[in-house]
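The structure appears right after this line, and notes come after that.
Heads up, this is only part of the complex; the chains shown haven't been moved.
All chains are identified by letter, namely A, B and C, in their written order; residue positions are counted from 1 within each chain.
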Amino acid sequence: MSFNTFGHMFRVTTWGESHGTALGCVVDGCPPGIIFTGDEIQFYLDKRKPGQSKYTTQRRELDRVQILSGVLPEGNGFITTGAPVSMMIENVDQRSRDYGDIARQYRPGHADYVYDIKYGLRDYRGGGRSSARETVARVAAGALARKIVPGVIIRGAVIAIGPHEIDRSCWDWDEVERNQFFSPDAGAVKFFSNYLDSVCKEGSSAGAVVEILAEHVPVGLGAPIYGKLDQDIASGLMSINAVKGVEIGEGFASARLRGEENADEMRVDADDNPVFLSNHAGGILGGISTGQPIVARFAVKPTSSILIAQRSIDADHREVDIATRGRHDPCVGIRAVPVGEAMVACVVADHFLRQRGQTGCV
Amino acid sequence: MSFNTFGHMFRVTTWGESHGTALGCVVDGCPPGIIFTGDEIQFYLDKRKPGQSKYTTQRRELDRVQILSGVLPEGNGFITTGAPVSMMIENVDQRSRDYGDIARQYRPGHADYVYDIKYGLRDYRGGGRSSARETVARVAAGALARKIVPGVIIRGAVIAIGPHEIDRSCWDWDEVERNQFFSPDAGAVKFFSNYLDSVCKEGSSAGAVVEILAEHVPVGLGAPIYGKLDQDIASGLMSINAVKGVEIGEGFASARLRGEENADEMRVDADDNPVFLSNHAGGILGGISTGQPIVARFAVKPTSSILIAQRSIDADHREVDIATRGRHDPCVGIRAVPVGEAMVACVVADHFLRQRGQTGCV
Amino acid sequence: MSFNTFGHMFRVTTWGESHGTALGCVVDGCPPGIIFTGDEIQFYLDKRKPGQSKYTTQRRELDRVQILSGVLPEGNGFITTGAPVSMMIENVDQRSRDYGDIARQYRPGHADYVYDIKYGLRDYRGGGRSSARETVARVAAGALARKIVPGVIIRGAVIAIGPHEIDRSCWDWDEVERNQFFSPDAGAVKFFSNYLDSVCKEGSSAGAVVEILAEHVPVGLGAPIYGKLDQDIASGLMSINAVKGVEIGEGFASARLRGEENADEMRVDADDNPVFLSNHAGGILGGISTGQPIVARFAVKPTSSILIAQRSIDADHREVDIATRGRHDPCVGIRAVPVGEAMVACVVADHFLRQRGQTGCV
């Protein structure tokens, strides 16, 4: 059963609300002997941290991670002991008063209505558990997950905001770190910023598409039939707030291809190692990694909290018009990049351990 | 741990290979007192059965379901007792000799290579466990799942084959039953058949997009954060062979919309019940069902087994050219319709029981 | 969630009823490359088979195992592929008419009453799912489990029947195979048979205590805190019908010991390997195997089905007197020996894979 847990052997449980005392995660099943520093975790939390550009929420959170268990001191950092690693991030900049108005109103596109019906009550302060703030705990877990599979590199980028897409031929990973949008295409930046400026000015919000690439994942991770690697990646990415679609490799475009167009032919290289001549499959066949880069994309809907008034109802079924105040990302897709990376990292780590368990080798 | 199991409270384990003795499923956690007939299960197996048109594999399987446990006789059918329901479907038309050639060759787009690396061996006969034949067991489980949530209706249709899409304004559920493609648009049928005829003639294959609609799902199913209803639907659909993308509601299109375009506004109807004025969300907000129809789509890649020769290697790393014989669907997306329905049915049933367990009401 | 499943990586799901068509198990997560013969499975089924002595039920079942999936032919037997192994045993000697009388009556000591209240109905024929016949599926799974950990030996014996206990100083494993009670003490056999003869004659039944020994289990299996090896063994043994107590090593006797009496001191042997000077712990410390033999015992209550009339009620709350006919073991503890072995084998196999997964070595 897993309402707030994902993963089987690398198993992550998160807890906490937007305006509660703190948020955190417990990582169970982490192998012993993993060496890491607090800075290595913090690096990814900082990447996700709000308030770093005008295109993200202005809420000011330090997002300092505390590592509470499962480790011993080692050098400047820590070494895991095999016991559960508990990590906590305190909330410091809640402004619950911003939310008094919507305590009994259902914001369109939000989970307010369904929480009320499902649970009979809800923590309306900042969205409570349904807030994107929950993702801070995933990012902490993901940072640890990156240490599990030797050599693996997992990184992501925004490839579209609203109607604007990057030019894939201009992809430059270094560029991703240089702009406020995690865009790999320098040329797309001005389109993204102009579009978001206009959207913000009008009190609206924008959607985005994010792509995650996982390189150096060993062949053989993922388990047919209901533990497929792409299935678990899809599940992980779809669990991120506001995600409405996920695809692997060619994804939806593969439906338009013919068999020979979509096939990844094989040959051997100079060292007699198998090589694929293309990667339409996105690094996964039959649910199992091929050794090629894993390519996953996900669509993030436009932020539901907007200043434009919308028709809705309240808990007493009175009709109301709602313009959502509070501090929100005009495009949550941007900060979804480190979150998507974290989810893929956790899924890959989990399958690495599962594969090692069942077969004895990876 | 779940290599071959999915679901938590309505829990389905499947087993069996394409050319083995039989395939089957064990449904654990089924509520007691569910009344059904063998015909009700068989109906969906027949819908998925191969050999029913020239656009599906010519393998002739009766696909008769045997119900081995978990029930007592009731009228013309059965009543569940709360014990696990084991269902078995025998294989009768295996032709393993067709596969002798590829016993040590890796067919492009297939799981052959990764199975060999992962497990050190593989059942090459008809694809073994990675065969789409495995889905017969899911369809049996799904047929039972449909009985769990009172009033729920789950049905699907093919909305695109290759480059051809249906006209959504012509959607007619009755039409779905009348053509060989599960197309809801009578006008699309000739495009689909012409395209598939040409693809088959050239020894190639085609992809497709399938849409599943689940109506009358109660409000409140699905559990944040890692048991989201859309997450579990995405996981279930992505576990189907050859699926490369999944989306809910507007899906990838939502990334191009602005906040107010994507919002589903609310009002109350004449009976003071909440109503949504649109369904961009596809019936799910914050991972929880809204009571609107759940809309999920998935992309199926073109069948990997094609007659056109492709470059590949064998287990000894010799370079070979492979033209796959055997009997295959030129477009596996067509028969994926009842499979997709089954997966959504199982996920909805599971969340119905989970919701009832945690909160005591649905 | 696991109503009818146990284990995490070596994961066993069983299904079937006493008087249904068949019973079976699905073993998921079995490592690939495990070589075994049908006879190796059958050996343990035969050990458990009813009708082999006057002290077990006279029901005549062949208990022939069919292996339906997850294997390829290998020599005279099979090799596992990593796919789920489905095994089935058909029921051939049901006599449901014996049970017509108790269809609506609640036999004392049986699950009749609680099934009716819990599920609203029950399969009264032979006890349905609550019958000890379910254990045939466990024994099949356990036979496969024995192949997972190299060198492990798991065997059991009856150490007490009713008030009669064996003399542990006379323990002889060869003797276990020679008598009808799985007694390791030849001297106890006549006490056991006399006692059981008298009990049977009077239409009553007897309890027993069974001890299971697992040798050559590697150091390090078992996982604190809630995956302790002794915890999972206790869980597995307690899941066997009629078991009312479980203990490890000194068990309940340890409560009477002082710290220094219960401690297992350590030294190194001539090869500088750690050795324990005693085994009060029964091979498990802190939930983790020590490398010493694992010693588990369980108490089996006297068979509830007896000819002596007992006071009870029926489904209409009428007071009745019940003398249970049908064919029953007068002492179910005897045939519990291979079942207990099977459960310990499954738990050890599961933890072997879990340990390998988390730490990479065993």
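The rule is simple: a contact is a pair of C-beta atoms (placed from the backbone, for glycine too) under 8 Å apart; a residue touches a chain by one contact, two chains touch by 3 or more.
Please read these numbers as outputs of a predicted model, since none were measured by experiment.
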item	value
Given 3 visible subunits, total identical subunits the whole complex contains	4
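To be clear about the criterion, only the chains that are shown with their structure count from here on.
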item	value
Chain closest to the middle [Cα centroid of all protein chains]	B
Rounded Å distance, chain A centre to chain B centre (Cα mean)	26
Centroid distance [mean C-alpha coordinates] between chain C and chain A, Å	45
Chain B and chain C, separation of their C-alpha mean positions in angstrom	38
Residues of chain B engaged with two or more neighbouring chains	1-5, 8-9, 14, 118-120, 129
Touch list for chain A against partner chain B, complex	1-6, 8-9, 14, 106, 108-111, 113-115, 117-120, 129-130, 134, 160-163, 199, 204-209, 219-220, 222-228, 230-232, 234-235, 238-239, 241, 244-268, 272-274, 277, 281-282, 285-290, 299-306, 308, 310-313, 317, 319, 333, 354-355, 358-359
Contact footprint of chain B on chain C as seen in their complex	1-5, 7-9, 11, 13-17, 20-24, 26, 28-29, 32-33, 66, 68-70, 72, 79, 81-86, 88, 118-123, 128-129
Residues on chain C engaged by chain A in the complex (per definition of touch)	1, 8-9, 29, 31-32, 82-83, 224, 353-354, 356-360
